[in-house]
Structure formats: structure tokens, C-alpha cells
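In this view, the complex is presented without one of its protein chains, the others remaining in place.
Letters A, B and C mark the chains in the order given here, with residues in each chain numbered from 1 onward.
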Amino acid sequence: MEGSDPMPDAVKSGVDAAEARFWTGNHYNEGGFQEEIFDKAKEECGVFGVFGHPDAAGLSYYGLHALQHRGEESCGICASEDGEFHYHRGMGLVKEVFDRDRLGALKGDRAIGHVRYSTSGSSKLGNAQPLVFKYRDGDLAVCTNGNLVNEPVIRRELEEQGSIFQTSSDTEVIAHLIARSPKDLVEAVKDAFARLIGGYAFLIMTKDRLIAACDPNGFRPLVMGRLGEAYIFASETCALETIGAEFVRDVQPGELLVLDKDGLREERFAKMERRAVCAMEYIYFARPDSDIYSVNLHSARKRMGQQLAQEAFVDADIVTGVPDSSISAAIGYAEQTGIPYELGLIKNKYTGRTFIQPSQELREKGVKMKLSAVRKVVEGKRVVMIDDSIVRGTTSLRIVNMLREAGATEVHVRISSPPFMNPCYYGIDTPNPADLIASTKSVEEIRKAINADSLYFLSKEGLIDAVGGHDGEKNRGLCLSCFDHDYPTKVEFELAKATSCSCD
Amino acid sequence: MEGSDPMPDAVKSGVDAAEARFWTGNHYNEGGFQEEIFDKAKEECGVFGVFGHPDAAGLSYYGLHALQHRGEESCGICASEDGEFHYHRGMGLVKEVFDRDRLGALKGDRAIGHVRYSTSGSSKLGNAQPLVFKYRDGDLAVCTNGNLVNEPVIRRELEEQGSIFQTSSDTEVIAHLIARSPKDLVEAVKDAFARLIGGYAFLIMTKDRLIAACDPNGFRPLVMGRLGEAYIFASETCALETIGAEFVRDVQPGELLVLDKDGLREERFAKMERRAVCAMEYIYFARPDSDIYSVNLHSARKRMGQQLAQEAFVDADIVTGVPDSSISAAIGYAEQTGIPYELGLIKNKYTGRTFIQPSQELREKGVKMKLSAVRKVVEGKRVVMIDDSIVRGTTSLRIVNMLREAGATEVHVRISSPPFMNPCYYGIDTPNPADLIASTKSVEEIRKAINADSLYFLSKEGLIDAVGGHDGEKNRGLCLSCFDHDYPTKVEFELAKATSCSCD
Amino acid sequence: MEGSDPMPDAVKSGVDAAEARFWTGNHYNEGGFQEEIFDKAKEECGVFGVFGHPDAAGLSYYGLHALQHRGEESCGICASEDGEFHYHRGMGLVKEVFDRDRLGALKGDRAIGHVRYSTSGSSKLGNAQPLVFKYRDGDLAVCTNGNLVNEPVIRRELEEQGSIFQTSSDTEVIAHLIARSPKDLVEAVKDAFARLIGGYAFLIMTKDRLIAACDPNGFRPLVMGRLGEAYIFASETCALETIGAEFVRDVQPGELLVLDKDGLREERFAKMERRAVCAMEYIYFARPDSDIYSVNLHSARKRMGQQLAQEAFVDADIVTGVPDSSISAAIGYAEQTGIPYELGLIKNKYTGRTFIQPSQELREKGVKMKLSAVRKVVEGKRVVMIDDSIVRGTTSLRIVNMLREAGATEVHVRISSPPFMNPCYYGIDTPNPADLIASTKSVEEIRKAINADSLYFLSKEGLIDAVGGHDGEKNRGLCLSCFDHDYPTKVEFELAKATSCSCD
Partner (left out) sequence: MEGSDPMPDAVKSGVDAAEARFWTGNHYNEGGFQEEIFDKAKEECGVFGVFGHPDAAGLSYYGLHALQHRGEESCGICASEDGEFHYHRGMGLVKEVFDRDRLGALKGDRAIGHVRYSTSGSSKLGNAQPLVFKYRDGDLAVCTNGNLVNEPVIRRELEEQGSIFQTSSDTEVIAHLIARSPKDLVEAVKDAFARLIGGYAFLIMTKDRLIAACDPNGFRPLVMGRLGEAYIFASETCALETIGAEFVRDVQPGELLVLDKDGLREERFAKMERRAVCAMEYIYFARPDSDIYSVNLHSARKRMGQQLAQEAFVDADIVTGVPDSSISAAIGYAEQTGIPYELGLIKNKYTGRTFIQPSQELREKGVKMKLSAVRKVVEGKRVVMIDDSIVRGTTSLRIVNMLREAGATEVHVRISSPPFMNPCYYGIDTPNPADLIASTKSVEEIRKAINADSLYFLSKEGLIDAVGGHDGEKNRGLCLSCFDHDYPTKVEFELAKATSCSCD
């Protein structure tokens, strides 16, 4: 791997090993769908809630559709009509799971909904959210985005006390804690949350209340809006925009918002600890038209690109971004350097879950799946290729090679985030640390592994500056633990849980 | 209704009211299927289990297929491979829910499976069985056939203790009771069953055991067989026959059979109380090629027909049965009387769930759905029409009229069971008592309501004699409560539950 | 095969060879369904037409549903609304292909419809009927039941003249002949039919006419009925009964009935040649509640059983029929002999196209698919087993063995038709003559091959007498060519076509 060979064997075999995962990774899960493992930290989940609108389920449909990028595997909506719950969940995209009849049956003026990303192996309809339970006070629907570090500990305790579980979801644990508390619902929820360690946004619906909550560090975004008299909750502001709702404010770390017939009650179940908003939300996850703590994501990413240009200018003919997530940063890089921004890479927008992957033979012969390089644009050009992150490195190598085969004379890779080195405990699905290329290789080694002429990762400081807009804290309230191993919460437990979203 | 008019208005409006239910009763349930409400006590559920065969799920598939008549709405199989559970459940028939891939994925040498009948309103995938839980000792799969009278009482208690429920199934209650017991599994199961009142057959699978149990009165049939070294459990012997297994014995009332690596252990959780096998199993539910307590159903039904002929001979030209369930009794009636047995009524075997019901207008014009009378067979004939039961009376009226329109000069109705007057608490889905025609009308009134020339119901004694084969008890170990209101268990509770199978 | 071994090797290997076909014969056709090859001459097709009813497509739905036994593979309806054609076709049963929306879209007061049986290898949606064409005078829809012997000759001629074909159906040939004729439609149809040799029933719909026709020998049944003012055509009377229509008369051999705004016009395109109604319609195909030339099928089959009893009485304990098609004959045999008629064999009514066939291993272990013997009924008994025909013999062997394994001490097979020895050219799908067991073996050899204690086939004369009811011709107007090789039409051509229904 250290050789000077421009495309050493190890690189190829590195590709092959990764590719092997790529192809064998395709499998039919229980819901009947075929899934592709791609070299990205995976998006986690999204939640959406409505209180006080006659078509609460309809709004949820459009809201969840706007949050679809946060989870493509399954989705669900639970509506409440005078305390009677109607719900439907299914495998697939929002537009696939619901038709007019199914949606029309979800009557009521309150609803919570969920889109779920799956880790391989747990693609089951049974894990689709919201989970709906019956407990002593009636119906209880819960959905969540994030991960509870100490979920296995609590689950073990609950099992010892005789609890049974039908899913592997954190959400079910919460429901047990709530149901086992002898207190009033709001107090029970507070008690339950006080036991949790991790990063999460929760929506809870009972026959007479809707509760929204955010973990004490604020890892996962959750916003509140208004649409006429109705209250809306959503993982991202783009969902508010989609339904024409007005943004009111972010749900604060440690906060518990309770809606019932008396309106909104703002409570806390914990004081805010060090604010630690997931940096990957800014870098990659959230939609560019969303704002987190009033910072627009497209603008933040553009600033990351500008910052990257300042830190690592390279003379080149064109700048291109890896679609779709790196477009904003590429625009920023181009604007800062004056190098023209071009569509050097095109993504086939029709690729999806059910697409048949090419055979090994066809792939070796050059069949592309998702991305193509645009020969006429890159031929004979020195290319700056902007990407948002490198996880395993295999996709980067593929894209660099694709650009070279299309005639690029030089390929300079610029990454709009620092090297991704540590597993996440707060809801991002990360590979085994051994598979994180930055945890085992130097930047120069990565450069060789991805066959680039040069490679630069945005500095942590540059990232913080680009996000900007936060208070005076040194890291401006971001969780950067995947880059710097500085975990905002305790993470060591007898039974720790990492690398997956809590809804698994 | 008391008038001498051969087809009084009340009859017609009776039809219309019933028909209204008929047509509006069609609805799309959550699984997307359309259901037809027919004038029968509904079949309940069936269970099947395998211990010690390399293709346990495959056998379950064929076994459940043989039990399909016990429940057409949903089905499922859970297999265990070295303690790892694989399961699949879905809405629809066994042949619809499973394909080769899904079935092939259910690896393991143990399995339990279920076919489920639904009451309207609870047609949900979430209620499909087996239910699979995680508890302190690992995985737990449960399926059941029957009904627990005191389920609401226990559920209330469990909720007060902090339990949460995801289904409305009795099965989930059992799982909670088991998980909450601090004792060893077998003792925990015994304790749990000791609390239950009702009629049920249970199959329970854990990582190392398979348990079969039958309620202390033996309401619901459950048999054990062997296939080579493997043990098989099934609701009916026809499922043993289908897979080529040998019948060993009926599971006795109050008995608990435990299979693990040490083989079979025969235990009891209760002494047998008064044996009370559901008479409707003999009359209508079970397949004619099954045996219950070694009494073959076809033969028993034929004896019912013979008995009916002795009790209520009528001079006629032909005997015909309402297909499919009354064929055996009709053959018996014909054999006893010497009147030729003919196919006077033909059932369209392709009718099913997704069939589009004719519009009111087409129906009025005479469009038939399921049954047709065979004009050339019945024209100018005095017909004895044998049916197994009358529930609401609406279907009987339709069939009698159909025979008359086809030219029958007389239609004499003979029913191979006593009048159905009382709700069932042990697993049969019965209508509201007010809708049971025999609970509000005399035999003569029913005769008029169904437009028959004569009507006779088999006597209770005749029924008991026809079933025969049992021990010396007066009623030979049958539950006849739907005929005589003599319920074998306590049925009054603050929260009683009737008229549905426990798996709802 | 000639040995005295009660179950010689050849028998077993005969089974195996057949079984091999059985299992490898399962395949996914283009429509996505799995098909089972069973040892029966296959049912062919059914047609249904309506002229002058506001819900013509709705009636066709129920009519085709009643004819479903004539073809389960695909179906279709084409309705005409003021000359505008609306049609839908699909793979599967009527109830599967149509839903309310699809059926509701077929507006118009005229319609023709079709159910199609497929031969293996040509299971394509493209072959589903009615075929709908555009020609110089507008739309043309055609559907047919039967087979044209000289279709390949005509097709070759048409191709030489520049015709193109999209299907392998006889129906398309007819459409070409009609479109190429310069004459008026009715004359063009007559000319076209004058060229055809074979057995067929046709329904043709144009913008202003509906035409029904039957071949000059009357091989395939076709009847006319009235429902109020509307005219109805159907392959069998049971479809008239189902929709409440009144039977008017059979369409006569060589007859052409034309319906247009002026009402019914009765024409002929050929004089009736020797009448030759397919005997297999009487023996096996048509529904027992249908009448052909006013002979009821149940009654005719019962007479076949009675005749069989007279020709081949055997002392036995019970008579049982192979369900469903041999029930009537078994009743007749029992009635004639006084031996009790019993349900010794039970068919699983849920088996169907998508059912997963058991693996070789499971089958060897005794897993049954469709039929089970009822142990308690046959155990220790001398059984007379009535079947309607023996084609390859493999199924008969399976059933005889099944009865023996269930304890029958003797199994006497009685077949309600003569030995099936010759291929059919008129619409029945028959195997390669070499696979017709009666074409290569004597009755005694067949008896051994199917492992029966005795075997008897109904005599040709007995069959003719049992059908009865016809005119004074010696064979009473039946086509018995599959038994006696006396083909009513020329069948030798350079390019002959046999053993399939014309709609393939």
C-alpha cells in the first residue's frame, strides 16, 4: 500500500474486498426489498408530529416525504381521533407505503410519524415506527430518532423485571419505562428520560397528549412550527416549509414540550449539558434547505467549501462535486477560487432499492451504477473533486478512477470535513472502526488508496468556523466526536451500544 | 312474520337487512383484503408445531395448508435454528403469504405456525401469529387457538403493573405472565395457565424447548404425532395425514407436553375438569378427514344425518346438502331414508376474498355469488335440504328460495345440530345474541322466516349419540353451551370476553 | 412391467419419470405465476357475451367466474360503449384480474369475455383474450374456445401475403381473414369460417354488431340466453344460471347468430355436418350444473356411474369418487349397487397456482399436496374408486397407493369413460400420444401400472347410453375420437395442429 505504483495491487484488492461487500451486501430483507450498502455514514431517521389540525395524517405524509432522506427503509403514521388511534406502517418510501385509502383511514387531529433508515440485518416491518402500545392509560405511540448508549443496560434490567420485547428498538424500552412508572404521564416520561444516555429526539402521543423531547446535549435536531392553530414538530425545517408551516424555534436540549387541550407547556427533564449538535447533520445529513439552530445547511456547506479553498487551494481547470450532498461545498470552493464549477459527475436519479446490481463481469467491463463522469467536461482537465466525507474510501477510489478514465489529467480531492475516525454513539450508523479508512491510515496513505493526486480534509477549526452562527463556545456547540474522540456523554458500559440509530 | 303469507314482507325485509350487512360488510382491512361476512359461525384458528425435523418450516407450511379452513385471514411460521428465531407472518392464505424464498429463509429443526381467522375490525398484520417476543431468557414464540374468558381481567392487572401491549391478542397476555414469573420456564408456564379460564390450545417455543398445552376442559382439539424421530403437534389430524406423520394421541385436557433435548416430558398444569369438546368442531369446523378423540368427522356427520332421518323423516324425491360442510350429513340422511342423494346445489370453488360482490341491482336480477341450484336436478322435485346449522337465517332463506326458483316443489330443511341460541366464550366467533335467529324465534317461526315447507333441528341427544365414541359421561364430553347455555366454566366477570377467538 | 410383483420397479420408475415432470414442470411464466402439470386432459377455454345490458361487463365478470373451471390462466373482458371499446386482460383468475376500478372502467352495453387455459410454454399475457384489433371498419374484438386443425396452413398463407402476427392464437388468424375480405362483415365472417376446419365456438364484436358462431360439427358447446331484453352467450348454461338469465337454446353447428340494432338474425355459414359434441365435455369438462343440448351433466355422469355398475359390479364395502369431477359418477355407482357412498378421498380446496410444491424429500416422506385418503373411512375396507378418465396413469397410481396406505384392503378402479387413446384436434390439450397410457398398454397392463386390484373402463356404448337424450344417430352425436380414432373432420395436413386449444 506504501508503494509508488500509481495504482498498486493493494488498492485494487482493497477495492475488491470492498466491492465484495458491495455485491454480497445486497440481500432481500424480510420486507422483500433489496438493499445496497454504500460507502457513507448512513442517514438515521426522521420524526414528524402534528397537534390540532383536521388532516393531521395528511400533513404528516407530506412532512415525512420531506424528511425521506433521513430514512428510506420503512415509515409509518399514527393518528389520534378523539383518543382512538389509527395507524399504518410499512416497508418502503412514504409514497410507496401509503395510498389514498390507507392515508384516508388515518383520521384525527393529531398524529406522529417516522421515516426509518435500517442497518443491515434488522430490516423488519416489526421495527417500523411509530410503535403503538396499549398500557394502563390507553394507547401510547412513540417514535424516535437517535441512539441510546445505555439501552442494553436498561433493557436487561427490564427483562429481569419480567418485561417482554417485540422489537429491538430503543423506542420499546422507553415505552416500558413509561408504563412501569406509577406516576402521571409527564412525570413518568421525565423519569424515563432521566435514565437515558445518548442522543435522541422523541415524539410521544397518548390519548390526550403529544410530547416532544430532545436529549440534554441536543445531538439530534428537532424543531417546532405553527400552521394556523396547529403545532408541528419535525426533525428538520424543510418539513415545515413543505407544508407551509412557520418555524417557531428549535426544541432545546433537555427540553420537554407537552401539548394537550390546554395548549403548550414548556418543561425540562434535564438541564442542558454541553450542547453538542451532531456535526454530520451540518456536513451531510440534513437537507440543504433546512436550518439547524437557524444556520442554513446549504449556506454552511458553501462556507465549508470556501474554507476548504482557503486551506487547500490547488490550481485546476474545473471544480466538481460528488452529487448530491457535495454540491453546495463545491459551489463554495469554486466561488472562492474562481475556478469554474462544472457538472463533471452525474448521478442517475432513477437508481433505487430495487435496482439490479450489475454482475461482477459487467462491472469489470465498466458498467456504472449510480454515477457517471461527463467525459466532455473532464477530458484533458485538472479536476478538483469535492466530497463531504470519506468513510471506507472505496467509493472515493471508484469516483477518482471514473474521472481519470473520462480523461481527467489530475484529480485533486477536497473533503469538506475532518477525517472520520471514531464510531458514533448517537445515532449515525458507522462501520466497524477497523473499516474507517482514516482510523488506520494517514492522509497520504488515504490519498494513495483513493488514487488521488492530492487530498485534503477540512480542519476541525475550519469546520467550526464554517458552521458558525452558534454561541461563544470553543467548538460552537458541535459534537465532533467522530473526528476527535471527544464524546459528550459517558459511553463505556458493560453493554454498550454504538453504530446504530436507536430505532433499530 | 306470523302471517300465513308464504313469503311475507318481513321475510323480504329480513333478507334486505341481512343483505345490507352482506354488502356493506365488505371492507378493505389493513392488509388490503376484502372480506365477506357470511352467515356461519366462523372458524377460529389452527396451530401446528414441529420438533426435530431438518425442514421444520417446510412441514409447517404443508401442515398449516391442511388447517387453512380454520383461518384464512393471516398466517405465520416461526422456526428456530440453534436457538435463533426466523419468522414470517402475513395477511392471506398460506400459499399467498409464503413463497420459496420466504419459506427457505426459515431454517431450523423446530417451528410453530398458525392460521388465523379474523373478526371484522381487527384484521391487522400485527395480530398475525406466532407472536415473537424477547424476554430475559431469550426468544419466545407463542401461538394459540381458542379464547380466554378472563383475558381482560388479567390484561387489566398486567397493565396496572406496568405492562405494555402491542396487540389485542390473548397470546400476548400469556407471554407477559410467563416473562413476569421468576420461576423456571415450565413452572412459569404452568403458573400462567393456572390463571387462565377459557378454551385453548397453545404452542410455545423458546430457544431450547417446545411446549404444547390444552385447556382443562379440552374445548379445542390438539393432537400429537410422529414423523420419524420428529414430534408434530396440530389442531387436527388431517395435518398429520398431509405430511405423512403418524397419529400418536390427543393432548389431554389440562396437559402440558414439553419437548427439549431430552425428549418428551408429559406434565399437567391442571387436572382435567369436566371434558367439554366443542360440539361445533364435530358439526362443522373440523375437516371431514380429521378425527377428534378418534372419532372421524365425516363418519360422525354421516351419523348425524342418519339420526336426523330417524328423528325427522319426510317423504321426498331427493336429498341435497349445502356444500361443502353438510355433504356428509346429507349422505347419511340419504342412506338412511333411501331417498337418492343428489348434487342439487353447486358451490363455485373459485369464490374468495377478492371477489367483487354484485351490485344490489345485479343481485336483484338474480346474480348468484357462491351457490347455484341445479335446475335439472331439482325441477319438479320434493327436496330435502340438509345444512349443519342456522345462525342468522339469512343464508338459509336465500338457499331455500334458490331451490324454489329452480323448480323445487317442496323444500324440507333438516339441520344436523340443535338450534344455536347462545354466544360462545371458547373461541367461536358468534354474532350478537340478538342476531341468532334461534334465540328469538320458535322453530315454526324460523321455518316461516326461511320459507321452508318443514324444518327440523337434530335433538341434543341425537347429536350426542351421533358423535358417540366417548366415555360414559352423559353428554359424552361435549360442550353444548351454544345450544343449552350450560357453560363448562365460569363466564361472568367484570370484564368478560366472548364471541371471538383469543387470537384477536 | 409384466411381472407379478405387486409394485414392480417399472411402476415406481414410471412414477418417478412422471413425478420428474411433475416437479420440473413447475415454472414461472411471464405473468409471474407458477403452474402445476396434472394428469388430466386439460380444460380449454370459455367464452361469454352480452348484448343489450347496461352493465355488460359486470354480467361478464359473473358469467366468466361461473366458467372459471374452463380456464384458470388468464382472462379478459372487452366492452363496447357506443362503439368505443374498453378492455382489460390479465394473468390469473377472474377475481384476481379484475378489481372494482378495472371492472368499473369497462363501460358499455355490450361485452365479450374469455377465460383461458394455457398449455405450458405459452403462458403469456399477450395470449389473453379477447384479442382486440383495429381494422378498416374500426374496432374488432374476438374470442374463441376450441382448436382449428388447419390454422397453420392458413397462417402460412397469410404470412406469405404479408400478414404479421403478435400472438400464436387461432383468434388472430380469424381476425386477419375477416379484415382481408373486401365484403361486408357478416359475409366476411362467413367466408372466413368456411375456410376453417376444427372445433370452435366464436364470439366477435365490432362497433355495431355481436356475432356468435359454432363449428359445423358442434364440438364445443355454446348457448344463448336472455336476461330481460339482453341477449347472453356462454360456453355453458351454468353461466346463464349464475346471472339469472333464461336459457333459450344451443347455438347449432354451423350457425351464425348476428345481433345488431335490429335485433337477432339467425344465419348459417355451413350446413350442419355430422354432429359431434365433445364427449369429454360430458365426462369431465363441463360443470355438473350445466346442460349440453338439454342434458344435465350431473345426471349424465350419474348415469355413467350407474352404467358402470351394471357393466362391472364388484363386491366392496364403500364407493368413493376422486374429487371433484368424479363425485356424480360415484354417487351413481353407489346408488346402483347399494354399496355405501363415502368421502374416502378429500381434496384440499385451497391448493392453487401459487402453492409451493413439496421437495422430493418431503414427498417421499409422504407429504400430500391436493388429495388425502380418509383413514378412518377406508381402513380395512374394500374400496371402489371411481374416476372419470386415465390419461398418463401417474395420478391414478398415486391415489390407489394413497388408499392402500390408509388401510384399504382392496382397491377396485372404475373409470366412467373408455380408454383415452388418441390425441384431440378439437381443443383438448392432450399429452404426446406416447404418454397416453391406454395407447401403449392393455387394460390389464394399466391395472398393474396403477396398482389396482381390478380395473374397468366404461364401454363406448355404455357412455353413449348414459349421455342419452340425443337424436337417433348411432353414437348420438358425440365425438368419441379420443377413444375410437374416428375423427369427424379431416385432420391430416402438411402442417397439422393438435393437442391444444385454439386460444394458445
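Here is the rule we use: a residue touches a chain if its C-beta (ideal position, glycine included) is under 8 Å from a C-beta of that chain, and two chains touch if they have at least 3 such contacts.
Just so we're clear, the structure is a prediction, and the values are computed from it rather than from any experiment.
I'd like to know which visible chains would be in contact with the absent chain if the whole complex were considered.
Touched by the chain not displayed, across the whole complex: A, C.
Among A:Val377, A:Ile428 or A:Leu478, which residue is in touch with the absent chain?
Checking the options A:Val377, A:Ile428 or A:Leu478, the one contacting the hidden chain is A:Val377.
Just name the one of C:His176, C:Arg209, C:Lys302 or C:Arg398 that touches the chain not displayed here.
Checking the options C:His176, C:Arg209, C:Lys302 or C:Arg398, the one contacting the hidden chain is C:His176.
What residue numbers in chain A mark contact with the hidden partner chain?
On the chain A side, contact with the omitted chain comes from 55, 58-59, 61-62, 65-66, 68-69, 93-96, 98-100, 103, 227-228, 238, 241-245, 287-289, 291, 296, 298-299, 302, 324, 327-328, 331, 335, 340-343, 346, 348-352, 354-356, 358-359, 361-362, 365-368, 372-377.
Which chain C residues would touch the chain omitted from the figure, given the whole complex?
The missing chain touches chain C at positions 28, 30, 88, 101, 125, 131-136, 140, 159-166, 168, 175-176, 179-181.
Going forward, only the chains that are shown with their structure count from here on.
For this assembly, give the contact graph shape among line, ring, star, complete and other.
It is a line, because the chains touch in a row without closing up.
Over half shared numbers or under half: where do the identical copies chain B and chain C land at their interface, same or different?
same
Taking all protein C-alpha atoms shown, work out their mean, then name the chain whose own C-alpha mean is nearest to it.
Given all protein C-alpha atoms shown, the central chain works out to be B.
Give, as an integer number of Å, the spacing between the C-alpha centres of chain B and chain A.
About 49 Å, centre to centre.
Two-or-more-chain contact residues of chain C, please, as numbers and ranges.
none
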